[in-house]
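One chain of protein is taken out of this complex; the other chains stay put.
We call the chains A and B, going by the order they appear; numbering starts again at 1 in every chain.
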Amino acid sequence: MTARIGVVTFPGSLDDRDTQRAIRLAGAEPVALWHKDKNLHQVDAVVLPGGFSYGDYLRAGAISRFSPVMETVIEQAKAGLPVLGICNGFQILTEAHLLPGGMLGNDHLHFICRDQKLRVENAATSWTSDYSEGQEIFIPLKNMDGRYVADQYTLDKLEAEGRVAFRYLARDGVANERGNPNGSLNDIAGITNEAGNVVGLMPHPEHAVEPLIGSGRTDGLPFFTSILKKLVNA
Amino acid sequence: MARVVVDVMLKPEILDPQGQAVQRALPRLGFEGISDVRQGKRFELEVDGPVDEAALARIHDLAESFLANTVIEDFTVKVEEVAEAAK
């Protein structure tokens, strides 16, 4: 038995097919979901993929957050459906208030594309259990609006509750100004909700699942094997 | 017809690199004495019918839920007179 993992296509989604491929490589069954369709077609988990839905017009993720499919995703995520938001998907999750904080333009005002070093800070979520806490990985990063911001109270709460899932690192392994690619507060690359079923991050694990292709590493595959194991063992 | 303007600004505590870039350019262009620049968005809504309290309340909701992300942004709503005399 395997798991059915939905990947939503919004107008302007770009990494939807790549995410489906990553799910397939992990051994699960990808299911294409369409933004105008409220029906989640009996999937066990949902990925909101990267891209520039609605051209990032208004704010990244702001228009997609009101699409029909998101009504169901929001409702079911609150009831425990595992949801992963990658890049634009993460932006949609914050706009939908499934995750706290928000995303703004990179502090250097440029698009940035690079293989980014991260530290796994929370290996207990639905999407990170195949990592170990403290593990250092490389995942491609590519975005314009990747600067994570939140008020001090929210940041303190995230830190206290261990809900920072991934942090940016410099190549030498220390989080510092050279490691942080966009000015995100507390070097935050990704976070989780309290229950650990909703995770969002800016880097793209679906682009690190095959040797030779993309970054040439497979550090992103555990996202998809983590959720598969959880669903199959459930 | 009336025009309602919604101005959206980043909250004061949030870093605004675009505004900073503009501010840094000012001395170079010979504009002195400007200590800070912040950049925002302006939405002009052309409203059919009268802009009464109910209409303004609806626009306020729209601004709060959609035009602005109140996690990071503040907004103001104001009614702008449309100059009928020009016609």
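Here, contacts are C-beta pairs under 8 Å (C-beta built on N, C-alpha and C of every residue); 3 or more make two chains touch, one makes a residue touch a chain.
Here is the rule we go by: contacts and distances are computed from a predicted model.
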Check your understanding: Per UniProt, what's the omitted chain called: "Cytochrome b", "PaaI family thioesterase", "Sulfate transport system permease protein" or "Phosphoribosylformylglycinamidine synthase subunit PurL"?
Key -> "Phosphoribosylformylglycinamidine synthase subunit PurL"
Exercise for review: Using the touch definition up top, pick the residue from A:56, A:95, A:187 or A:219 that touches the left-out chain.
Suggested key: A:56
Review point. Which is it among A:142, A:163 or A:230 that touches the chain not included here?
Key: A:142
**Study point:** Absent chain, residues of chain A that touch it
**Key:** 11-12, 14-15, 17-18, 21-22, 51-52, 54-57, 108, 110-114, 140, 142, 144, 204, 206-207, 209-210, 212-215
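Rule of thumb we're sticking to: only the chains that are shown with their structure count from here on.
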Point to revise | Where chain A and chain B are represented by their mean Cα positions, the distance between them in whole Å | key: 31
Revision key, fill the gap. So, in the complex, the side of chain B touching chain A is made of residues 10, 13-15, 17-18, 21, 66-67, 69, 71-72
Revision key, fill the gap. So, in the complex, the side of chain A touching chain B is made of residues 58-59, 62, 66, 94-95, 97, 100-102, 104-109, 147, 149-151, 183
